Each structure stands twice: as structure tokens, then as C-alpha cells.
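Note that this complex is displayed minus one protein chain, with the remaining chains in position.
Then we have chain A:
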Amino acid sequence: MAPQQRKPHVCRNPELIRGVGKYSRSKMYHKRGLWAIKAKNGGAFPKHEKKAVDAAPAEKPPKFYPADDVKKPLVNKRKARPTKLRASITPGTVLIILAGRFKGKRVVFLKQLTSGLLLVTGPFKINGVPLRRVNQSYVIATSTKVDISGVNVEKFDDKYFGKKVEKKKKKGEGEFFEAEKEEKNTLPQDKKDDQKSVDAALIQSIEAVPDLKSYLGARFSLKAGMKPHELVF
């Protein structure tokens, strides 16, 4: 049978005060039915045989004892994991970016990357914000959600956004200064294609909602009389 549903057992020994139960040890012995278990087993509590433990291989005394006692660092079992996402931020939420080049822009949240940063897109055609990473602390989550089901964001991770490492050129004295000048400012074409493919499905679901497109295209700003602690986002 599948694991049986057990009714949650009521406590046998209710607490009168913290640390003091209603029943004494002998009463609890009777209540738990240990006398019945013993009777069933012929007068002694049923024991099971101990599992055979292989004798640990004999350790040789070490050849060398260090002169000073070196303290070992304490064991640290913590695992690194991405920052806890606020409950108000779910895929498809419209976020307001608060700092940086795009401050005030309303932007669609796609997913949280393993570094903890949020992957976000304008969409680019609507407000000029490309696929970008943004820190959760610099963002206000609104309660407006966009349907994000048609978008595939599997391929984006932190490495996609890292700086490209150039192969080191040999230091020729004359060439040194000239070579530094050519900074590659143009975006590679495949990044532009990624942006277009992500935005295509998004823009469709955005245009389905009236006024949402112009909403995303407008910047947020505090006007007279707006009290941020009283505003509902």
C-alpha cells in the first residue's frame, strides 16, 4: 500500500508549564505501553543486534609533531546561493529601475541569474533598455505583470554578460599606442539577434494590454504630493 495516512497524534503528556509535564515517569511508562511491549517479548525489552562495525585500521603514531600548535580554522558548511528574490518579483513583473543609466525606466523582469542579479529587458524597441542585469536592491517591483510564457531565456547566464577577454598582443613599442585606440564599440550581431528574439514574443503580449506599451515607454518620476511610503506600486 502507499504510505498510510496517519492521524496526527495528540501529545500524550501535555505541558503544564514549560519543562513540566502532567504525568510522571511511571505514569508515562504505563501510558506508552512499554509494559505491553515487554510482556509480548517475554519480560525484556526487544533488542536488535548491533550492526557489525569493521575495526578501524590501526593508526600509526605520526613521524613528525610540529613545534607549535597550529589552530585549524573552524569548519564552514555554508553554500553560496543567489540572493533571496523578493516575493513581489516574479517572471513578467514590471520593475522600475532606480539608479544608473536607465533610472526611472519601467522594465520587464525575465529571470534571476545564478549570481543573484535580475535579468531584465526593456523591451529594447519600447524603451531602449537591452537585455541587462540589474541588482534587486536598485529596483521597485510594481504589481503589473506581463505574460512571459512565449519567451525562452534559458541561454542567458552571467557568462553571457561578462567582459570579453581579448588575446594579449605582443608589446611592440610603435604598435602599442595605435593598437590601444581601436576599441570595439559595436555590439556583435548575435547579441542583437538574441535581443530581437526575446523581444518579439514579449512585445506581442505587451500590445495585448491597452496602454501598457506607452506605460513601459515612459519614465517614472516622483511628482508633487506623491509620498513614496504611501504609494502602492
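To be clear about the criterion, a contact is a pair of C-beta atoms (placed from the backbone, for glycine too) under 8 Å apart; a residue touches a chain by one contact, two chains touch by 3 or more; residues count from 1.
As a convention for this text, contacts and distances are computed from a predicted model.
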Handout entry: Chain excluded from display, named as in UniProt, from "Translation initiation factor eIF2B subunit gamma", "MICOS complex subunit MIC60", "Large ribosomal subunit protein eL14 domain-containing protein" or "Tctex1 domain containing 2"
Key = "Large ribosomal subunit protein eL14 domain-containing protein"
Completion exercise
Listed in rising order, the chain A residues that touch the chain left out are 94, 96, 106, 142-144, 211-212, 214-215, 218, 220, 230-233
